[in-house]
Structures are given as C-alpha cells and as structure tokens.
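Every protein chain but one is kept in place in this view of the complex.
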Amino acid sequence: MRIIDRVLAAVDRVAPPHVAHAHCDLPCGVYDPAQARIEAESVKAIQQKYNDSNDEEFRTRALQIKEERADLVKHHLWVLWTDYFKPEHLEKYPQLHELFWKATKSAGESKKTTDTAVGQRLLDEIAEITTIFWETKKG
Amino acid sequence: MRIIDRVLAAVDRVAPPHVAHAHCDLPCGVYDPAQARIEAESVKAIQQKYNDSNDEEFRTRALQIKEERADLVKHHLWVLWTDYFKPEHLEKYPQLHELFWKATKSAGESKKTTDTAVGQRLLDEIAEITTIFWETKKG
Amino acid sequence: MRIIDRVLAAVDRVAPPHVAHAHCDLPCGVYDPAQARIEAESVKAIQQKYNDSNDEEFRTRALQIKEERADLVKHHLWVLWTDYFKPEHLEKYPQLHELFWKATKSAGESKKTTDTAVGQRLLDEIAEITTIFWETKKG
Amino acid sequence: MRIIDRVLAAVDRVAPPHVAHAHCDLPCGVYDPAQARIEAESVKAIQQKYNDSNDEEFRTRALQIKEERADLVKHHLWVLWTDYFKPEHLEKYPQLHELFWKATKSAGESKKTTDTAVGQRLLDEIAEITTIFWETKKG
Amino acid sequence: MRIIDRVLAAVDRVAPPHVAHAHCDLPCGVYDPAQARIEAESVKAIQQKYNDSNDEEFRTRALQIKEERADLVKHHLWVLWTDYFKPEHLEKYPQLHELFWKATKSAGESKKTTDTAVGQRLLDEIAEITTIFWETKKG
Partner (left out) sequence: MRIIDRVLAAVDRVAPPHVAHAHCDLPCGVYDPAQARIEAESVKAIQQKYNDSNDEEFRTRALQIKEERADLVKHHLWVLWTDYFKPEHLEKYPQLHELFWKATKSAGESKKTTDTAVGQRLLDEIAEITTIFWETKKG
C-alpha cells in the first residue's frame, strides 16, 4: 500500500462517503472524472487478467467485457469534454481538446490490445484531465 | 468548503488520479461505491433544481433525468451487493442485506418524489455501505 | 414433450394469454418471475449448445450471448427483490434476502462456466422465488 | 419428476408461473410470448393509473415509463416474428405478417394515448399470437 | 471509385448535409433507410475483415461487434416496417411484409456466419426496401 493510499484511507475513515467531490451547475449537473477512471482501471485489470490466464473461455469473456468497459471510458470522457468544460476553461487550458482526443483514442486503442501499457497510458491521460478538472473547481 | 473537502483537495493535488481505490479478484474486478454515490448526488441535485424552478419544460426534463439517474444508483448498488460482497463479509456485517435493500428502495422512492430529504437519505445509506466497503478492503 | 408440459399446454389452451398473472400497486406495477425464468432457461440452453458444438465461431458467440442473458436474469431478480417484495413479505419469508443473493450470485457464476449444473441451480433458485412470489399474491 | 416439481406443478395449475413453456432450437433459442404480454400488461396498467391520478409529477413519469414499456413490447414481438417463426409456420398461418404488423402498430399507438382500450387491443393481439405460437409448439 | 460514387460525391460537394431526405407525420417523424444500410455495410465489412485476419483476438472482437451491428440493422428495419409503412403502402407494395421478414432474417443469419455473401444479400434486400421507401416519398 502506497503512502498516498494510506493517507486517503485515513481520511476516508473519518468521513468518507458524504464528501460531495462534484458539484452541479447544469440540469444533470454532477460531474466527476472518477467515473472514467474506475472504468479505465477495469480495462487495465482485464488486460492483466487476460495475459495471466490460459483459459480460452475466460479470455473470450475478457475481450468482450474489456470492449464494454472501454466504451464506458469513452462515454464518460466525452460527457466531461462537451458538458462540463466551458470556453473559459479552454482559454486557461488550451490543451484540453487535444488531451480529450488522445485519451478517448487511447480508450479505443485499449479495445484492440491486451497490452497493459495502453491501459496505463489511458489512466495517465485521465489523471491529467482529473488534475485540470479539480483545478477548475477551485477557481 | 468543509475542512474534510480541503484535506481531500490537498491530497488530490498531490496524486489524485492514479490512486486505485478499488481492486478485486473477479473478471471485471474493479468496484467502487463512488459510482453509486455520484449518481445519487445527481438525483438529489435534480430534486433541488426541480423545486427551485418554475419552468414546466425544465421540470418535465428533470423528472425524466432523475428517473434514469436513480436507476443507475440501483444498478451500481445491486452490482456491489451481489458481485463484490462475499459470505465472509456477511458474517462480519450481518446488516448488509437489509442495508442494500433499504438503499435500493430509497433509490426507487427518490424516483417518486422531489423531496430532497429522500435524496439525502439515499446518500446516507450509500455512505454506510461505503464505510463497510472500505473496511472490508483493509481486512 | 413431458407430461407436465402437456398438462400446462392444455391449461393454456383454455385461457392462456389474457391471464394477467401479476399486478401491483406501484407505477410500473406488473411483476412476474417468468421474466427471470425465461432468461435463465436461455442461459442453460446456451450452456448445453456450447458443450454440444465444436464450431469455434459458434462457441464464441454463445459465450457472449450467455453473458447478456445472465445479466438480464440478474436484472429481473434485483427488480423483484427491491421493488416487489415488502417488509411484511420479509417477515413471513425471512429467507428472501439470502435466496435472492444466492440466485443472483448463481446468475453471475453461470457467466463464468458452461456447466449446465449451474444453469439448473439458477433455475431451481428462481423456482423457489416463484413459489414464494405466487404465495404472496394469494395472501 | 422430482417432488418439488410436482408441488410446483400443482401450484402452477392454479396460476402457472414456473412452467418452462419455451424450448430452444436456435443459438439464443428460448422464446415465450409471455415476455411481450407482461410488458403489455404494464402498458395498460400505466394507462389506467394515469387516468386515475391527478398528480402532475406522477402523470409525467407514467407517460415516460409507458413509452419504455411499449418499446419493449415492440421489441419482444419483432423478435418472435423474425427469429421464431419459419416459412412453414407462415404457410399454415398466413395471417402472421398482418397480425404482427397490427400488434406492433398497436404498441406504437399505445405510446400516444392513455386510452386503456388501446392497451387492451394490444393484449388481445398478443393473445392471438400466443395461441398460434403454442399451436406451432404442439406440431 | 464507381461512376455513381463520383456523381454522388459531386452532388454532395454542392449541398450535402442540409438535405432532409426524410420527414414524417409522427412524433419522432424522421425515417431514413440509410440507418439500416450503414449498419449492414458495417456487418459485411466485418465479415470481410474477419476472413482476412489470422489474429485470434481480432476475430473474437469482430464476432462480437458484428453481433451488435446486425442487431442494429434489425432494429432499424423493424422500425421502418412498423412505424413508417402504412396500409396504403401495403396495398401498393404487397411484397413489403415478406421483404422485411426476409431482410431481418438475413440480418439474423449474418450474425451466424462470416460469409460475405450473406452480408451482401442483406444489403441487396435493404436496397429493395430503400427503393420502395423513396417511391412512397415521391407519391
């Protein structure tokens, strides 16, 4: 368990679940990049499990479930890009378009491969988006 | 901004997105009660916006979107209940069945009302589940 | 055709389709465990066909379709558990929570195996639920 | 036949829920017109509840849920028409095309109205289909 | 590039996207057989790619995606058949029922095979439907 995990676990112990990370300024106005991240963790975990297994049935199922999970990553990222981010965010973070384009392309690529490096790259790109997202919340 | 939010925001600034809160030992093995919580926050936010608005079109749309979000809450909770929790967890937390039953019933009830107290009760029940979830992770 | 099927077919001939088996007092108020049963029959049939076939394409498709059908079983059972059953039913049938938990777990397990014994166990558990369901209707 | 089957068969004779009506001769080969019927019962029940209510929120939700249920009726009927019925059935029941066309059109019409007469007509048409369906099973 | 493609490309260059090919007099009143055709082209393309590949992972994914695309073909055709076509069309084109039945059966068959001849037959049947569709628009 990494240090940061311990810290978070400690914090969680105090008051984990109520914490509303995400606020809302639109009709369905609650956004949280965690939705994309959780599905992307699933994608990478499936890639790993696929590589660790010799069971043909298991591997066939893994490919199918990975397809669905990667689709959910794309969906959650697209929603963030179109629905959450505003022109003023773009001005401050001009890399946003390219970042989302690459991240959703990585999600697509992670359907086509069981290389966990692609799953990890996807997680890294979502991490970049997450950092920007929370910075805009502090603004 | 509450103290706990500041602490979390501070922690997030250091290394927010990589943190894999959730691991599991099953094929699609990543679980995180945050999925249910995020949708439940949306449910409560929509209830609030419904009450704050006089626009009939907006209110019709709010009812529809609330229906979908509450459905997602139920789905995420059901998945946790059936897929994540094991007999050994039940032994330690005998209240789990009742807790999930009530929480999913609250999600159903939050479709039928725009009373934010029901949305809040749903969030509280998810908070209870979340606490237990993370305790089983520390085990 | 088994005897019982003939008997039922005879019964059906008299008044099959109008019969509204299930009514309820809620907005989408029609419940019927037949929905879960039909999908579970599909799951078991696909397990059998998978085992009877040597065609790789067919088997790949069978695994995929089984995944979807088992998901539908879980969904229909979860809806019954949360939406149909009430505290007074729980009092009379205290085994309900455990029964639904096991049945939905069996549905999950039937994704991971092509052993028809698991499909049959799932059907048996749905049969138990069905018996209780119709008893509560007679109450 | 196991004891439990006999007991269930006895129960079934009163109100036959357990019965495996449907057999399978195709990859996902389990068909049962009960799937369409159950959703159509829901459609008609919602029309009735809509008419019995003065609550605007309830009525808005009823319209939305009716839309979804009527869609499911159409889906289940289309699947029966295309996937289950074969040219030899058409020869024997030349009215099948027209019957399915009318029934799916009634399902569409039941979206547009809260007149329970349309919901009942839909149920009657599904009853006709059901009778033919079970006759082809006896063949 | 065939002559007809060039002509269409030329026409497209002038004013392609505004052209509203399809209108109708019902609530969701826009129909266009292009929706079924595009998915059917995808089905045939996947069959071809499946045959051209030796990569087991790719082929497993191809089977899965083909299943989904063929399902969309069926859905779009069913919607046209039930929702767009009216009794007066049937009178003028009495072959409509049989044509849609065959086309949706071909879509189902194209799930079960990677023979591009089946994909092409499906496209041909959709072409027949498309011709009739646009003739009814000129009426």
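Each chain carries a letter (A, B, C, D and E) given by its place in the written order, and its residues are counted from 1.
By our rule, a contact is a pair of C-beta atoms (placed from the backbone, for glycine too) under 8 Å apart; a residue touches a chain by one contact, two chains touch by 3 or more.
On a predicted model such as this, the values are computed, not experimentally measured, just so you know.
Participant: Among the chains you can see, which ones touch the chain that has been omitted?
Facilitator: Per the touch rule above, the missing chain touches A, B, D, E.
Participant: Taking the entire complex into account, which one of D:Glu67, D:Glu109 or D:Asp124 touches the absent chain?
Facilitator: Final answer for the missing-chain contact: D:Glu67.
Participant: Give the residue, chosen from E:Glu41, E:Glu56 or E:Asp71, that touches the chain omitted from the document.
Facilitator: E:Glu41
Participant: Since one chain isn't shown, list which residues of chain E touch it in the complete complex.
Facilitator: Chain E touches the missing chain through residues 4-5, 7-9, 11-23, 27-30, 32-35, 37-39, 41-42, 45-46, 49, 58, 61-62, 65, 69, 123-124, 126-131, 134, 138.
Participant: When the complex is taken as a whole, what residues of chain D touch the one chain not shown?
Facilitator: Touch set of chain D with respect to the missing chain: 60, 63-64, 67, 111-112, 114.
Participant: Could you list which residues of chain B touch the chain missing from the display?
Facilitator: Listed in rising order, the touching residues are 57-58, 60-61, 64-65.
Keep this in mind: only the chains that are shown with their structure count from here on.
Participant: Quickly list, by label, the chains bordering both chain B and chain C.
Facilitator: Intersection of chain B and chain C contact lists gives A, D.
Participant: Which chain's C-alpha centroid is most distant from that of chain E?
Facilitator: Chain B.
Participant: What's the distance between the Cα centroids of chain A and chain D, rounded to whole Å?
Facilitator: Chain centroid spacing, chain A to chain D, equals 41 Å.
Participant: Taking each chain's centre as the mean of its CA atoms, how far is chain A from chain E in angstrom?
Facilitator: Roughly 35 Å, centre to centre.
Participant: Two or more other chains in contact with one residue: find those residues in chain C.
Facilitator: Within chain C, the residues that touch at least two other chains are 27, 58, 60-61, 64-65, 112.
Participant: Among the chains present, which pairs are found to touch?
Facilitator: Touching chain pairs, listed by label, come out as A-B, A-C, A-E, B-C, B-D, C-D, C-E, D-E.
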